[in-house]
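Every protein chain except one is present and positioned as in the full complex.
Moving on, here comes chain A:
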Amino acid sequence: RDFNERCAQCSEVNWGLTDGGRFYCRSCHNVTERTREVVNTDFFTNSRVQTISKGLRKQEKNDGGSEWYVCEGFQLVLKKQVEALEALGVCPQMKDEILCNFWRCYLQKSKQAYCKRPAGEAVKALSVCESSTDVDSDPERPSLLHLLSLSESEGDLQTDCSFASSVSKVSESTSVYSGSVDGSLYLMKNQKEKLNMTMPMTLSFCYMALLWVREPMTLSELLRYVVEGHIPYLNVFQHFPEKMKLCGLDLKIFCVESWPVYEEVFNKMHELAAFLDLPRFPDITESCFLHPDMLCMKYLMEANLPDELHNWTCRVVKKIGIGEVDFLTLVPGNKSTRKVKYDVLAAAVIVVVLKLLFLLDDHYEWLLSELAAERNKNNIEGGPYFEFKKWYEVVKHSLDVEQKKLDEERAKYLWRCEKPLFYSAKKKSEVLKRRQMVVNLKNQFGKLSGSVQRAEKPNPSSFQLSWSEENTDGSCFHGHSLKGILQEKCGLLTAMNPDYWLCTVKLCNEKLCGHLAHYREVEFPQSYHFVLGLFSFLLRVQPSYIHDEVCMIEHKLFNKKLYKKLKYNTVLRK
């Protein structure tokens, strides 16, 4: 498409691509001999088009592979991911319009394409001077071992150093160090301006796109789908075409051996949005799925809590202003506003509401529960009153069962994929031998596993826990009433509970110590731990993460009282 020569036959500039990768004139159907290395781009144009016309790129290497750049790899990864999202029901515009544009913008900003001097040229220059026999003799060129030691992950592949050390001393072309052209460049540390791509960052891209179109999918859901295998992540590279050979440092870039964490993906997404100079994102209004009122409804259902609690969550949301459009909508680059974690926020609101109504100090909630139980025993008209104790028992049981399943699943993850990886051609036979042995052993012991079949991948579901009103055993609490714990005052329904305990009196400086509060160091009531644990399971984040949000909400809610108290305290001290 960016091929600008005139057609030999009809002098038009209207090119298309045949299946064989050749240019043909759309007007007269003249097929040229000019081919291009197509890296599966019905997605969007190949960023490397400029180099074709300059004739710099070699077509084939002797091992049947061809040159490819790291960003092409990531492009493929993103394509696979967004296709998976589409299969999950996400709107198709996300792929063709949103993500594609984000990606193009990224390539441009990071000077990997769509600009005058692609980074690829710099790499060429390096490989040309690669005639020295000893890599370490060139002080500017980082040694292979040095590159390997730079790592964002915990050094999963650091042990591969033992492979690399046998490779570094001999003079060979860059293909030994990485299958891609710029693999080694990618790992060098000048990332400040460039923001190099990483595997976790692909999910940041996805999330950013989801947020832009305001899809009803939270980040925690996205990450859960990734772990459950509905969205490719771990071994996406096995879908790279044959010609894109992966070896050496490519492994460090594309083969991850850990699941990304919410915080990581979230923070990177914001960094990315700022880097791309994106404008204000589309407004998150009350009718959006990501609005706290909506998410609270969802989580209340999932946590098997009474629908009536929704009134309370809405009240809290309104009171502290976290339902406002300006609060919720993302403005990239704005460092003064706190970045909103929609799912964690909603969960935290529910926790605060529970604290407001039940206190959760390991005494009051049980007391209330007993009162409700008494009433329920004698009088069933008007529907049952909500009993904290019963709810606790039912939910804890289910939670324990699911947690146990999850723990077992975690132990059963298979990290390797069909496509074997070699660090270098030398190690190929050894790797294949090992692979064969692994397969043999799996078969041998698989037969002895009895009739246990690995369960099919569960269908992707937005809800992990579900409760049905039709169950006669009373295990669904959605319809239960909060009457027992509420009272009327001045025409307004308030909680009978007069007290509240703050998770923390003073919030920490997030920039200094990374957290707003410190969950692990203080002893909180068991009920509080339980509630945090429940949402921690549902969102697959650490309880401390939710705890931080709870602290933040509490401080907004009790702002005036706190301010007064602090002022009073300082007066006293003086």
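In this section, a residue touches a chain if its C-beta (ideal position, glycine included) is under 8 Å from a C-beta of that chain, and two chains touch if they have at least 3 such contacts; residues count from 1.
In this text, contacts and distances are computed from a predicted model.
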item: Complex member absent from the view - protein name from UniProt, among "Serine/threonine-protein phosphatase 2A 55 kDa regulatory subunit B", "TAF1A polymerase", "Sorting nexin 4" or "Queuine tRNA-ribosyltransferase accessory subunit 2"; value: "TAF1A polymerase"
item: From A:A87, A:I380, A:V401 or A:M437, residue that would touch the chain that is not displayed; value: A:M437
item: Selected residue (touches chain absent from view) among A:V213, A:V261 or A:V394; value: A:V261
item: Residue of A:W415, A:F463 or A:W501 touching the missing chain in the full complex; value: A:W415
item: Absent chain, residues of chain A that touch it; value: 153-154, 156, 159, 162, 257-261, 263-264, 407-408, 410-416, 431, 434-435, 437-438, 440-442, 444-450, 452, 514, 542
